[in-house]
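The complex is shown incomplete by one protein chain, all other protein chains being positioned as in the whole.
Letters A, B and C name the chains as they come in the text, with residue numbers starting at 1 for each one.
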Amino acid sequence: MVKLKIELSGGLEILFGNSKEHDLEISQANGKVTLADVITKARDDLLTDRPELFMKDDSVRPGILVLVNDTDWELTGTLHTLVEDGDTVTFISTLHGG
Amino acid sequence: MVKLKIELSGGLEILFGNSKEHDLEISQANGKVTLADVITKARDDLLTDRPELFMKDDSVRPGILVLVNDTDWELTGTLHTLVEDGDTVTFISTLHGG
Amino acid sequence: MESEIDRRQLILPAFGPAAQGRLCKAGVLVIGAGGLGCPAALYLAAAGVGRLGIVDQDAVELSNLHRQVAHRESSVGMHKADSAAQACRALNSSIQVDVHREGFTPANALELASAYDVIVDATDNAASRYLISDACVIARRPLVSGAALGTDGQLTVYNHGPDGPCYRCMFPEAPRPESCSRCSDAGVLGVVPGIIGTLQALEAIKLASGVGKPLSRTLLLADCMSGRFTSIKLRAKMPGCIACGHNPSITAQSLPEYDYNGFTGAPSNDTAPQSLQL
Partner (left out) sequence: MESEIDRRQLILPAFGPAAQGRLCKAGVLVIGAGGLGCPAALYLAAAGVGRLGIVDQDAVELSNLHRQVAHRESSVGMHKADSAAQACRALNSSIQVDVHREGFTPANALELASAYDVIVDATDNAASRYLISDACVIARRPLVSGAALGTDGQLTVYNHGPDGPCYRCMFPEAPRPESCSRCSDAGVLGVVPGIIGTLQALEAIKLASGVGKPLSRTLLLADCMSGRFTSIKLRAKMPGCIACGHNPSITAQSLPEYDYNGFTGAPSNDTAPQSLQL
C-alpha cells in the first residue's frame, strides 16, 4: 500500500471537486506503483468532472505537467516513475492567460 | 559534532563575507548544541565584519529574526533550542525600506 | 462602469459576487506612496476597492521614479499622495480616493486607522512601522506589512485573527539606528518593492473581501537574485506584548504621546533626512 499526496494546480482542481489537495492510496500486486498507476487511480477515485480534460489515452492530456516531489517527471522516468509512500504527485495545467 | 547550514537574509549576508549560505560545524562536550552556541560560533567562525550589527550581549541584536528549519525560534525555545545534524538556522534582518 | 470593470472578477470561482460586494464596500488605507505604495494603490484601485486612502507628506522627486511607478516626471514637486491618487482615479473613476497629505503621525494615527477596514504599511522607516502597528492594534485593524531593501523583500499580515502577532510581538526591542541606516545606504532594486507592493495589494484584497488565506503568522521572504520565495512560520501573539498583550501599556490614551522617534533612535518619516528615504 502506497499513500500519496495529490496536488492540483492551474485550474485542474476544478475537475477534482474544487480541492487542490487530496490523499490517494494505491495497492499493486507486485508492490511497485508507477505514475501510470497514479494517473489512472486519480481519475477513478478523485476526478469528479470531465475526464477528457485530465487524461488522453493512458497518460495526462497535452498541456499538463506532472511532478514528483516538485520535480518534472521527465527527470524521473515519466509514466514508468516509481513512487513511494509519502511522495507528493502534482498535476499542473499550463496557463495561457495574461 | 553537529553539522548545520547557516542562511543569512535581509542584508545580514554583508556581515558574512557577502555570502547567503554557509556550513557550520559545532562540537559540545555534552553533545547538546543550542541556538546560543550557534550564534556565538557563527560570530567566531563566519562573521567577517561589524559584530555589533549581529550580536548584542549573548543573543542576536534587536531586529534580527532567528529561524530553525523555517520556523520562528520563539516557537522552539529561543536561545535554548536544541539543534540537530542537518538543521538549517536562518538569521534574517527585518527590513524597513520601501 | 463599476460592473464593466469588475465583470471578470465576478465570474472567478474564488471571487464571486459576495466577495466582490465586500470589496466594493471596503476601505483600505495605504500609508506611503513610494516604492511599495505605488503598485499597492494602483492594484487596489483597479480591483475596485470602494474607498482608498493614500497617506504621504513628501513630494515626488526625480530619483523616486526608478521604483515609484504611479508618479511621472511631470509630477516632480507635487505631493506624492496627490500624484498617486490622480493615477488611481485615472484608472478607476468609480471609487472614492481620499488624500492625506499630513502623513501618519501619533496625533492622527488612531483616527486614520479607524476610518478604514484594512491598513497597508508601505513606509520606509522603523519609527513609522511601530506607530502603524500600535494604531492597528488599538483600532483592531489587520495590517499588511511589506518591506524591501537591496534585492530582498519581506511580506506579512499583522494583527489578524485570534492569534496573529503584531509588529511589537515580533520585534519588542527597536533595532539600533545604525543597523537601519547602514542598510539604507545600500539602496533598492526598483522592481523589488514593485513585487512586494503588488503582493500587499493581493493580501489587502483577500482581507477586505474575505477570500483566501491571508499571510497571518507567515512571513514571505523574496530573494530576488535567486528568484526564491520562502515562507516562514511565525510565533503567535505574545501575552506580554506592550501593544497587543494582556496588559498593554500602549493605549488609545498613551499612543498620541508615545515618543516613536526616541524609541527607535531615528526620526520617523516626518523629518527623515533624504538619505533614509529608500
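In this section, a residue touches a chain if its C-beta (ideal position, glycine included) is under 8 Å from a C-beta of that chain, and two chains touch if they have at least 3 such contacts.
This structure is a prediction, so every number in the text was calculated from the model and none was measured.
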item: Among shown chains, those touching the left-out chain; value: A, C
item: Of C:Ala84, C:Leu189 or C:Ile250, the one touching the omitted chain in the full complex; value: C:Leu189
item: Among B:Ile14, B:Leu35 or B:Val89, residue touching the chain not depicted; value: B:Ile14
item: Where the unshown chain meets subunit C, residue by residue; value: 1, 4-15, 39, 42-43, 46-48, 62-63, 65-69, 71-74, 90-93, 150-151, 185-192, 194-195, 198-199, 201-203, 205-206, 211-215, 218, 220, 224-229, 231, 278
item: Residue numbers in subunit A that touch the chain omitted from display; value: 9-11, 14, 20, 52-53, 61-63, 65, 67, 70-72, 74-75, 90, 92-98
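FYI, only the chains that are shown with their structure count from here on.
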item: Computed distance of Cα centres, subunit C from subunit B, in Å; value: 29
